[in-house]
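Read the structure below first, then the notes.
With one protein chain withheld, the remaining protein chains of the complex are depicted in position.
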Amino acid sequence: MNWASFFNMGGYAFYVWGSYAIATVVLVLNVWLPLRRYRKLKQTLKQRYETSS
Amino acid sequence: MIFQKLAAPKYFYPFAGKLLPWVAGLCIITLLTGLYLGLFVAPPDYQQGETVRIMFVHVPAAWMSMFVYAMMAGACAIGMVWKIRLTDTFVTACAPIGASFTLIALLTGSLWGKPMWGTWWEWDARLTSELILLFLYLGFMALQSAIDDPRRAARAGAILVLVGVINLPVIHYSVEWWNTLHQPASVARIDGPTIHSSILTPLLVMATAFKLLFVSIVLLKMRSAILENEADSRWLQEQGV
Partner (left out) sequence: MPATMTPGAFEAWFRVLKRELLLAYRQRNDILTPLIFFIIVISLFPLGIGPEPKTLQLIAPGVIWVAALLATLLSLPRMFNNEIHDGTLEQLLLSPQPVSLLISAKILSHWLTTGLPLVIISPVIALTMHMSNTALLFTVITLLIGTPILSLVGAVGAALTLGLRGGGVLLALLVLPLYIPVLIFSTGAIIGAGNGFPVDGQLSLLGAYLFVALVFIPWVTNHALRVSLD
């Protein structure tokens, strides 16, 4: 497995890896931001329910 | 029967909670498989060389951009007919993901086009249609954020999506027609060569992975929305967060 030529992608490295990078960044954001919000909400509600009970 | 029960946040919340880890796990497996097949197994195309690998991201993203809009339209219709409030949550959760897939399709389409056509952008039928689809998504999101009342935002959004989905075939057809009129003979179609199995398999695997990703994200966002909307309800306090 020639890693150098793999990363080079026949000279098209920028285009191929650029595409995969864009897709990764956008999709990771789409997972991370809702996940962060969910965890914050969970924590807020947990505290709220504990203090009120 | 099950669906009627699931229409209530009380049942949907734990259902989504149980489903989520499985869908997310399956998504990761298919994603890794697809990436392996696309990057290592699939041979370079004799015309496009290694740039064909961009297709394994671009095409599934484009498929998802349309799939998500169709899902939104279906949910709006179901919500209107059966008056299920949870569909509003679903539709609002879908829009940013759909817009994201559309954006990915456009940007990777541009990156695919540069080595192929020599320019960063071509007004070909598919890219132009995708651009208009992005406008439809952004319009929906803008409308929802401009309306404070959640009930009005949901119902107005539903009308917009349904009007949009009916117009979508018309828009797509008109752009196709427009493109055949103006396309110079030298511009290659973004379809490229005919698809054979070594290309098709990674494509379908990535498409599946993206679908599972979409489902995971939507389940997560719906759980967040239910937490927010039902914060004062008894069932949530009893069930535990």
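Should a chain be cited, it is by its letter among A and B, assigned in written order, with residues numbered from 1 in that chain.
Methods note: a residue touches a chain if its C-beta (ideal position, glycine included) is under 8 Å from a C-beta of that chain, and two chains touch if they have at least 3 such contacts.
As the structure is a prediction and not an experimental result, all values here were calculated from the model.
Among the displayed chains, contact with the absent chain in the complete complex occurs for B.
Interface residues of chain B facing the missing partner chain: 132, 135-136, 138-139, 142-143, 146-147, 151-152, 155-156, 159-160, 163-164, 167, 170-171, 173-175, 177-178, 181.
Everything that follows uses one rule, which is that only the chains that are shown with their structure count from here on.
Chain contact summary for the complex, chain A toward chain B: residues 6, 9-12, 15-16, 18-20, 22-23, 26-27, 29-31, 34-35, 37-38, 41-42, 45-46, 48-49, 53. On the chain B side of its complex with chain A, the touching residues are 39, 44, 49-51, 53-54, 57-58, 61, 96-97, 100, 103-104, 107-108, 111-112, 114-115, 213, 216-217, 220-221, 223-224, 227-228, 231, 236-237, 241.
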